[in-house]
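Please read through the structure below; I'll follow up with questions.
A protein chain is absent from this complex, but the other protein chains hold their places.
Chain nomenclature is as follows: A and B, assigned in order of appearance, with residue numbering initiated at 1 for each chain independently.
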Amino acid sequence: MDNSEELERVCVFGTGDMGRSLGLRLLQAGYGVVFGSRRPHSSSSLIPHGAQVLGHAAASQSAHLIFIAVQREHYDFLVPLANQLKGKVLVDLSNNLRKNQYPEANAEYLQSLVPGAEVVKGFNTLSAWSLQNGPSDANRQVYICGESVEAKQAVIAVAIKLGFSALDQGFLSVARELEDFPLQLFPQWRLPLRIAIGLSAAFFFYLLIRDIIYAYVTQSKDISFRIMVSLANKVCPIVSLIMLSLCYLPGVLASFLQLYRGTKYRRFPDWLDRWMLCRKQLGLLALGFAFLHVLYTLIIPIRYYVRFKATERTNRTTQFDTTTAWRGDSYLSLGILGFGLYVLLGITSLPSVINTLSWREFSFIQSKLGHLTLLLCTAHTYLYGWNRFLSSSTYKWYTPPGYMLCLVLPSVVLLLKLLLITPCVDRTITRIRQGWERGADQRNPKDSQPLIP
Amino acid sequence: MDNSEELERVCVFGTGDMGRSLGLRLLQAGYGVVFGSRRPHSSSSLIPHGAQVLGHAAASQSAHLIFIAVQREHYDFLVPLANQLKGKVLVDLSNNLRKNQYPEANAEYLQSLVPGAEVVKGFNTLSAWSLQNGPSDANRQVYICGESVEAKQAVIAVAIKLGFSALDQGFLSVARELEDFPLQLFPQWRLPLRIAIGLSAAFFFYLLIRDIIYAYVTQSKDISFRIMVSLANKVCPIVSLIMLSLCYLPGVLASFLQLYRGTKYRRFPDWLDRWMLCRKQLGLLALGFAFLHVLYTLIIPIRYYVRFKATERTNRTTQFDTTTAWRGDSYLSLGILGFGLYVLLGITSLPSVINTLSWREFSFIQSKLGHLTLLLCTAHTYLYGWNRFLSSSTYKWYTPPGYMLCLVLPSVVLLLKLLLITPCVDRTITRIRQGWERGADQRNPKDSQPLIP
Partner (left out) sequence: MDNSEELERVCVFGTGDMGRSLGLRLLQAGYGVVFGSRRPHSSSSLIPHGAQVLGHAAASQSAHLIFIAVQREHYDFLVPLANQLKGKVLVDLSNNLRKNQYPEANAEYLQSLVPGAEVVKGFNTLSAWSLQNGPSDANRQVYICGESVEAKQAVIAVAIKLGFSALDQGFLSVARELEDFPLQLFPQWRLPLRIAIGLSAAFFFYLLIRDIIYAYVTQSKDISFRIMVSLANKVCPIVSLIMLSLCYLPGVLASFLQLYRGTKYRRFPDWLDRWMLCRKQLGLLALGFAFLHVLYTLIIPIRYYVRFKATERTNRTTQFDTTTAWRGDSYLSLGILGFGLYVLLGITSLPSVINTLSWREFSFIQSKLGHLTLLLCTAHTYLYGWNRFLSSSTYKWYTPPGYMLCLVLPSVVLLLKLLLITPCVDRTITRIRQGWERGADQRNPKDSQPLIP
């Protein structure tokens, strides 16, 4: 651009993917950009049109703010430039390949190499890709930290002009935390995944013993082929229903705790807090298992075993039983409706859908429809059991079948929820959530009350 | 922070969830934050690191802009501060528990208590949660209103720095409207939901009489168990198809209206406007019913009744009929393809997907693919009826079966659409949409024409 001398200038050290993407974005946002490179002549073909390339020393003279888009291993090239960089704002963009790769954060290391400069850690959660394609929702937020307030203000100003919103996270000691951000691998999914795997394994072995080994021991029948579909189709719904109730149990427990304490101004115990924070993940895993259960159920009539049995059965002549027809159809219908609501809950968990909901709409779906889903799925399971709960032949080796075990938790959750929505309990809970405290008239809770209950 | 004295300062009254979240966000955006509290000493442990807590009077001295994060019931504590608050900008963040809880809006009440201050209503559509997690898409917009332009400008500046975009909605009299926002419960879904429930109920009773009561009266057979699956699986597709045609009917009607009027510069009647605005919801409900129809259909072979019938049927020997095979398979195949497109339409209705589409892509999917879906589903239903349209035994008690009734509307929509895409009609419509007006050469429509037709 001809008249770039009028523009505010920033400097970018490094002409790799990240440096080039950042430089392009800066240019597009109306900044003048000067790249610093060891080999300015050979780099000039790489850099985006409209930017300048100079040697590091010369480039650093041209701007107050310098983005360091170089890997940490090469930071030592900055040591001889320490004088020129005095008073400059250096933005450390670097990331590591794994946690604890180095004794100190990259930004702290950079500060130690160039003590006269004002190092700000930031923008490292962005990829070159998202810089090119523009900020969107979750990665619109840029986290920064550093010692100097002015330096951070300067970086925040650039971020806003690039279309990001910058959040000051504090002093440079937070840098390590920011550098660990892009290395996270589903931290909130770990506990729910462990629960899902644990439950699946436990029920798999329980049912393996009850169904396949039992048949082998008592009747010497090899029905091991049932592992692939029949057993899977028992484990999936069981785990799904338990996980769904685990998703609604903490909310119910929290209500009872508030009721017992008579206030909402005391923190929940840590385990309950952690549990409440992974409800969404529990629910989505439950949906995943329900989805598999639906597929496993729908392929039943295609199975060789089932088709073989059907051929055998044709010779028997039985009487049509209306009660059985009612039970069977109701069982299927409840399952379908439950799954339909399940999917609806899943869809409304999508970030872009949540964002279009008002607070009241979100709570209506996740609480009212969520509990209705749990109710439908629990009723579906009870109808599956039907009168077999009373028949002693159900209890092979004195163990109850899987579906009975998995009914315990949802039944408890539904009972507790039922208690909570009785008018008198509900009234007390609502008052507590609005800030009322039991036996707290002498205290003045005025300004400690949240606006949104 | 040591050097917070250089920062622009804002004040937050209230140390509840909302106040603390807002304070933290303000700190992170680079503001100095002073909390005002009745009991500054006991509150100091709660507030985010880096902020100050003072008494209300002292806190109000330190900043020009004061966020009031206190519930309306406690606003009276501001009365004695009226003098200190003179000329200050007070941002009212409060919400109510239900509509019309108080005679006047909270912000208007606040203004009446502190007449010397400049009250701005705003930020109340945000939750403490979204303040902590950052603005995203739908809740990136913050609505404000107030009498003073300067006060609103000051609030807009803060909002932008926090990463939101503030929209001035006008004078303080709009405050009540803003306070009702978070209390909305699916306003655009009400009409479509009522239509869906009404149609479902009507067809349920119609089919109950035709199928179950008819069988009971004429043949004394109790087939009431069919309600759960067979009847549900008739109601679902019928309602789905009708809702899908209701989703495309208003567009067709609007085109004919423009064609009849010969201009696009006259407003549509109100009922048509309202109908056009809920097309997305109509379509999504139709997809929901189609989804249930698919599940109800797929479980057919698992049903006790169907397996029982299959056993009975084996003794009959019939001849294989290729026409029946063709008809049956085409019917299923059209249904599958229709449902596939249905799901595609649903996915492209997700807010985050819509946002990635250009205007032309969106209209291609929702119009071209939408009408194709309607065509496939209608053909699927016609094939289901097949030659039974002509057989008199179909018309029990002289009533047509449900699938015939539900074919009327989609057939009409498809016929009208067919008319619209004939070259001569299409040309006229396109010209009208580009701003041409029939018999309007004396008028100069230049600058009243929209850019995007």
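The definition used in the following text is that a contact is a pair of C-beta atoms (placed from the backbone, for glycine too) under 8 Å apart; a residue touches a chain by one contact, two chains touch by 3 or more.
Small disclaimer: the values here were computed from a predicted structure and weren't measured.
Asker: Which is it among B:I336, B:V408 or B:I421 that touches the chain not included here?
Answerer: B:I336
Asker: Of A:T263, A:S352, A:T394 or A:T428, which residue touches the hidden chain?
Answerer: Of the candidates A:T263, A:S352, A:T394 or A:T428, A:S352 is in touch with the missing chain.
Asker: Check the options B:G50, B:P351, B:G385 or B:P400 and report the residue that touches the missing chain.
Answerer: B:P351
Asker: Touching residues of chain B against the unshown chain: what are they?
Answerer: That gives, for chain B, the contact residues 137-138, 140-141, 149-150, 152-153, 156, 160, 165-170, 294, 297-298, 300-301, 310, 313-314, 316-318, 320, 322, 324-326, 328-330, 332-333, 336-337, 339-340, 343-344, 350-353, 355-356, 358-361, 364, 434-435, 444, 446-453.
Asker: What does the interface between chain A and the hidden chain look like in terms of residue numbers?
Answerer: Missing-chain contacts on chain A: residues 1, 3-4, 6-7, 13-19, 25, 27-30, 36-39, 43, 46, 49-50, 69-71, 74, 77, 93-95, 97, 124-125, 127-128, 134-139, 160-163, 181-186, 222, 224-230, 232, 288, 291-292, 295-296, 298-299, 301-305, 307-308, 310-311, 314, 350-353, 355.
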